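Shown here: the complex without one of its protein chains, the others still in place.
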Amino acid sequence: MAENERLQAVFERDEPAFIPYLAAGDPDYEASKAYVEALARGGADVIELGLPFSEPIAEGPTIQNAIVRALESGMTPDRFFEFVEELDVDVPLVCMTYYNLIYQYGSEDGPRPFVEKAADVGLTGLVVPDLPAEEAGPLRAACDEFGLDLVFIVAPTTEGERLERMREQVSGYVYVQARLGTTGARDDVSDQTDESLARIDDWDVPKAVGFGIKEGEHAARIVRAGADGIIVGSALVDIVADGAKSDDSVEAVAERLERKARELKDGALAGAADSEPRPERT
Amino acid sequence: MAENERLQAVFERDEPAFIPYLAAGDPDYEASKAYVEALARGGADVIELGLPFSEPIAEGPTIQNAIVRALESGMTPDRFFEFVEELDVDVPLVCMTYYNLIYQYGSEDGPRPFVEKAADVGLTGLVVPDLPAEEAGPLRAACDEFGLDLVFIVAPTTEGERLERMREQVSGYVYVQARLGTTGARDDVSDQTDESLARIDDWDVPKAVGFGIKEGEHAARIVRAGADGIIVGSALVDIVADGAKSDDSVEAVAERLERKARELKDGALAGAADSEPRPERT
Amino acid sequence: MSDTHAGKFGPYGGQYVPEALMPAIEELTDAYERYVLNNEDGFMDEFQDRLRDFGGRPIPLQYAEQLSERYDTDVYLKREDLLHGGAHKLNNALGQVLLAKYMGKERIIAETGAGQHGTATAMAAAHLDMPCEIYMGKTDINRQRPNVFRMRLNGAEVNPVTVGRGTLKEAISETMRDWATTVENTHYVIGSVVGPAPFPQMVRDFQSVISEEARHQIEEQAGRLPDSVVACAGGGSNTMGAFANFVEDDGAERSSAEKSSGDEPRDRVDLIAVEAGGSSLAVDEESGVAPNSATLSTGHEGVLHGARTKLLQDSDGQIMESHSVSAGLDYAGVGPELAHLVDEGRVTPANVDDDAALEAFHRLSQEEGIIPALETAHAFAYLHENPDAVGDVTIVNVSGRGDKDLETVIEETEKRDLDVDVDMSIFEGAM
Partner (left out) sequence: MSDTHAGKFGPYGGQYVPEALMPAIEELTDAYERYVLNNEDGFMDEFQDRLRDFGGRPIPLQYAEQLSERYDTDVYLKREDLLHGGAHKLNNALGQVLLAKYMGKERIIAETGAGQHGTATAMAAAHLDMPCEIYMGKTDINRQRPNVFRMRLNGAEVNPVTVGRGTLKEAISETMRDWATTVENTHYVIGSVVGPAPFPQMVRDFQSVISEEARHQIEEQAGRLPDSVVACAGGGSNTMGAFANFVEDDGAERSSAEKSSGDEPRDRVDLIAVEAGGSSLAVDEESGVAPNSATLSTGHEGVLHGARTKLLQDSDGQIMESHSVSAGLDYAGVGPELAHLVDEGRVTPANVDDDAALEAFHRLSQEEGIIPALETAHAFAYLHENPDAVGDVTIVNVSGRGDKDLETVIEETEKRDLDVDVDMSIFEGAM
């Protein structure tokens, strides 16, 4: 199983990873680039970049709307790859998108052309929320071929055999879904998080928790619960949405994003400081 | 079978009878009295007075509307009898109404109280358009008891056995329905009239033709075809309706009615003058 | 059946129509006897085939789980709402249009109140390729819009009747007027067990397929006859159809000829006809308005639309304007046979008011997943108010579905404070 080196390097450091998400092209190509770069400045360790798909069945309203804005501003898979190439950031980038876009890319049906191109522009991994382990064979193979990680999501409902199957396929990190439902910022941290982390406690892959994290305090709480990283999407997308709505300058919004990123990153670090030292990883 | 003497007398004269119809109480009690009296002045030989019923299924729109006006102005069976009593006319009056009003009158169910009262106020006969010969037994008996005629309608569709049954029951005159349908003034005279008259040619009762007669010319044509009388309703009710609509004075409307009556009566007389002399009646 | 001779039911029935119609009525009587009673030319076979293939018969008798539990009695639903067109009306309309065809008629006319008879007639006429005109009062046109469209879509002409209040009473009168003009080539498909003989018995015969099926079905499903049959009554056609095959189950001693071995009396099936109590049973004689259509309970013998029967009328004999939230029950008369069966004590007349009917409408919709016609809802309101009166096993006739009533129900529910949980605000989003 491929382990992308850059992604691996992130989790080998002795601190929790902060993994923010933004939809590429939201609200437009240039602003979006500035926003992603702001996240990097704010301390992102990995960035999940959404390639917008017209039927985002796993997303809540916040990210749905971001995707609509990005699509309306002309984002396409080809533009997305350009976007990634043009980005001036130093951290590993993971593409989050739906399977149909991966399947349709290029001249032949199937995931290979997409993955080849993704590797080519320097993406380090993929998250595909509508692709369970059962249907992931061809994509897994293409990722292996081109050295990309394929991140899977462990849901609160994932148990038993399914958990085993996923353990075999996952690489890079495992995305631990903090609660049932779709993406979206919440005001609390779910107990389901602890249970989920406990269920995969012995997995030999970094565990990043997402779905609903909104504040530094949440981040700390989750790292204390044993997470190796935190994934934050809607709370950041909210800032982009507010900026777009109020017609604020790109700089002002980028500034806010950077500040929020730092809050979250600091929260995660604080959580790590409270915890016992994390075991070394191989 | 009762033959009311006054009605009989009309048809014993050697000239066709002119039988106008108005709804009693249309558009109000006093005006209606004036109008009926105008018809008498205009040469009516018999007058059919409509006692308005809420469901006049045999009437066309003209008389339906007259009935609505009369009902709205408060006409009831009791008022109707007063109306008849108060009328200052010299010709026989026939009441035209629907069976339910006859049936409900007085304290007991059944036609007797109505007929008794009708005789009492000087009515000479009844026409009941929703009472075919088959259902007429009780009313026929009451009429016999109180000396009223019961006029039946022969329709263009009445043939064979039904015709015989009616022949046995009819008295006063037979109302020959000039055409299929409901009451209402028309612009032509139906061929059905000739056929209907032919069918009852040998009946020993005067034949009065109605339904659709509008002008003196029609009247003449029908008398030439062998009728002993003409019945005119809608053409006269139209005058009342127009007057009510234009808020004309009662005198003006009465004047018009009298003139129209005379036109129709003259038409009938003209028709008679053209025909061979009518056979004597016993 | 109770029509022992010449279209009379005790004192009721008869043929009080203009002379011009009498020959047509005699012709119809003759055709009724030949084709319907004696199955000449296989008329009844064809009728039954078409009821099956076009209409969807047999129609189920359904055990109603939620209602049975609520009322602690076995409630069975005779699902006439599933008949093509959405009400029992097609049983009759199809029969009559087919009969008109056998009689060589070339044109169909009909009156309609709720529009259910009109749509059924329009559908039957289209199915049998006959031109068709429907008379409908203006008030009913306004409160039953979807049915107006449906009739027109089926190729029927809809003639609005503007006299009077513009409801069923006026529409019947108007259709009779048309018939009086066109009687030679036209058949008048009357929509209920009303009008001159032979209509009341003929319509009952066409509708009696309801109880013919229901009787077999309840014996099969419950292993016994019901203690009662409940049906709403406007003119009374679904009522008579639902009662017909139970009328003789009157609990009386059997005549010796009928006795098999013992001399037990027959089972007794109570027959309950539920009329529209409207907003009140009181009557305003002055204005000639009855705020209800509870003819069987409050009416008096008289003559209307060709028959002697019970009527809502003032003391002079003028017909009152009836009122009901449900257009199909909004009629001042009632079938003569039903009037007679009430006088004889064989049928129990009952009535429920508009509010109770609306509540029952919502209750059935929510609890059984069946949206009934507002007419039908009256039968369920009776059940709700008198659960102890129906015995251990009862059949309620679901005479029709409520699609036609959606607008009325929303409007009327909004006006009231009903004893049922309906949040009217939820209806706004989609208006």
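Labels for the chains are A, B and C, by order of writing; each one numbers its residues from 1.
Basically, a contact is a pair of C-beta atoms (placed from the backbone, for glycine too) under 8 Å apart; a residue touches a chain by one contact, two chains touch by 3 or more.
Just so it is clear, the structure is predicted and the values come from calculations on it, not from any experiment.
Considering the entire complex, the omitted chain makes contact with A, C. When the omitted chain is restored, the residue from A:120, A:145 or A:159 that touches it is A:159. Annotation: of C:59, C:87 or C:114, C:59 touches the absent chain (contact as defined above). For the options C:34, C:79, C:300 or C:416, the residue in contact with the chain missing from this view is C:79.
Remark: the omitted chain is touched by one listed residue; of A:180, A:252 or A:273 this is A:180.
Contact with the omitted chain, checked across C:232, C:356, C:370 or C:418, is made by C:370. Hidden from this view is one chain, which touches chain A at 53-60, 64, 68, 71, 76-78, 98-105, 109, 129-132, 134-135, 152-159, 162, 166, 177, 180-182. Residue positions on chain C in contact with the hidden chain: 52-54, 56, 59-63, 65-66, 79, 81-82, 84, 86, 122-127, 129, 141-142, 145-146, 148-150, 152-155, 157-158, 160, 362, 365-371, 402-403, 406, 409-410, 426-427, 429-431, in rising order.
The rule is short, and it goes like this: only the chains that are shown with their structure count from here on.
Taken pairwise by the contact criterion, the protein chains fit none of the simple patterns, being neither a path, a ring, a star nor fully connected.
Ranked by how close its C-alpha mean sits to the mean of all protein C-alpha atoms, the top chain is C.
Chain centres here are Cα means. That of chain B falls 38 Å from that of chain C. Averaged C-alpha coordinates give centres for chain A and chain C that are 66 Å from one another.
Per-chain Cα centroids separate chain A from chain B by 96 Å.
Residue positions of chain B touching 2 or more other chains: there are none.
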